[in-house]
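Apart from one protein chain that is not included, each protein chain of the complex appears where it belongs.
Up next, chain A:
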Amino acid sequence: MIEDDIYRTSSQFRLWSYTESSLKSLRTKTNHIASERVRAALRRARERHASSTPSATGTPQTGSDVEEKDIECLTPEEELVLVRYYCEKTVELGETYRPPLPTNVRVSLPTTGFTQRLEPFFLRGQPKLTSITYQATAIQYLRRFYLTNSPMTYHPKSIMACALFLATKTDNYYMSLRQFAEGIPGDTTADDVIAPEFLLMQGLRFTFDVRHPFRSLEGGVMELSAIAQGQAKPAPHLPHHTPESLKQGLLSIAPPPVPSTSITDRIGRAHGATRELLKSAAQMTDAYFLYTPSQIWLAALLLADRPLAEFYLDTKLGGPIDPTAMETEPSNLQNPLYDLRTKLLQVLTDCGALLQSYTPLSSDPDQMKILKRIAKKLYHCQNPEKVNLKRDSAVPRSTPAIDAGAVTSESETERLAKKRKLEMEQKQRGAHDMFGPELVLDRTRH
């Protein structure tokens, strides 16, 4: 299928798709390395403290009890809960924005050059056109960032605003930094927002494209309504359908759980319910890492209106195989896409189960209690050397920013740092010259 090949070229598939086991092992690895570093950093801090305090104040053994027992670090599961909480906070931040941010930035309309600039303009009056992709992008940035970085190293609170700001930029909703910082409740300054930007981008491996299922949903609903009007064309692999037969098929599917007045109404309801699922459950779970956007939205549609979604899938991949006709002709003759269909249904079921397993943290008091405990724990095991991000971001980072992740990225950052240093030296050497530095490296002169 050519659409699948197109998706395979995206960075989301190439860099940000994982199996469940690899996702888990990556998180464990990140957590492990980060804990090591936190312990080492705290030990160093204490040593420094100890070397300076005894001579000055002479209170030697007060902190040593804490020093003796090992610092308790977060587990990968606790980290995950924490990140999820801050993802929810991101949505809140976007929604409670003052002045109110449009809840969406990337409209589901295609953009080309000139019209791109037009978009916010004609979107303002039409909230129905919009989706929440910009917050969703910010959330995915956070989730991707915390795959290779630990909340113990960088507190999500400091990263969160930056992710949101970065998402406004990548999702084509321009907003000045000052304007953005003013809207954040509390005393966050523009510098605080922008400080971890490079760090965040590095954690994202400089891939800003996030493929969301929102526009996909629009496409599916668009086609469903075309079927309902009897205008749809059959899928290329199933040419025996006609617009009329498709319409009859749609009208004759099993009634929805909630009775609806007409088929258009039914599609509208399914659309709304699916979108709610995509906005919440799809964002807060690992769905983006484990499934493709089209699988996510179809799984969500299955949850919202099962008969409708199944009908739609059948128009694309052919219906189930008639077991009575099995003797006369094998399955691949009845439906050439049957293998794909069975495999896909399994995946959609899994994805649906994942989406259903989500419950918002803030609505669950037990979860909140756990969260409070984690927050307290985090307070003690925060890496003291990484707290002040502003100072770090003043100079492009020369220390490896990523805790784990690809091994190559570590050596890559080192190499880059070295290169940058060389360039800096070169610049400084020529800084005093009125006409700038030498054009040719003065290697030849020595």
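Convention: a contact is a pair of C-beta atoms (placed from the backbone, for glycine too) under 8 Å apart; a residue touches a chain by one contact, two chains touch by 3 or more; residues count from 1.
One rule holds for everything that comes next: contacts and distances are computed from a predicted model.
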Chain not present in the shown complex, as UniProt names it (candidates "Ubiquinone biosynthesis protein", "2-methoxy-6-polyprenyl-1,4-benzoquinol methylase, mitochondrial", "RNA polymerase II transcription factor B subunit 3" or "E3 ubiquitin-protein ligase AMFR"): "RNA polymerase II transcription factor B subunit 3"
Residue in contact with the excluded chain [from A:E3, A:D187 or A:E244]: A:E3
Touching the absent chain when the full complex is considered, from A:S150, A:T168, A:T292 or A:N335: A:T292
Per the touch definition above, residue among A:R84, A:R211 or A:K247 touching the missing chain: A:R211
On chain A, residues whose C-beta touches the chain left out of the figure: 1-4, 6-8, 13, 17-20, 22, 33, 36-37, 40, 108-110, 112, 114-115, 118, 121-122, 126, 128-129, 211, 215-223, 225-226, 229, 231-237, 290-295, 297-298, 316, 340, 343-344, 347, 399-400, 407-408, 410-411, 414
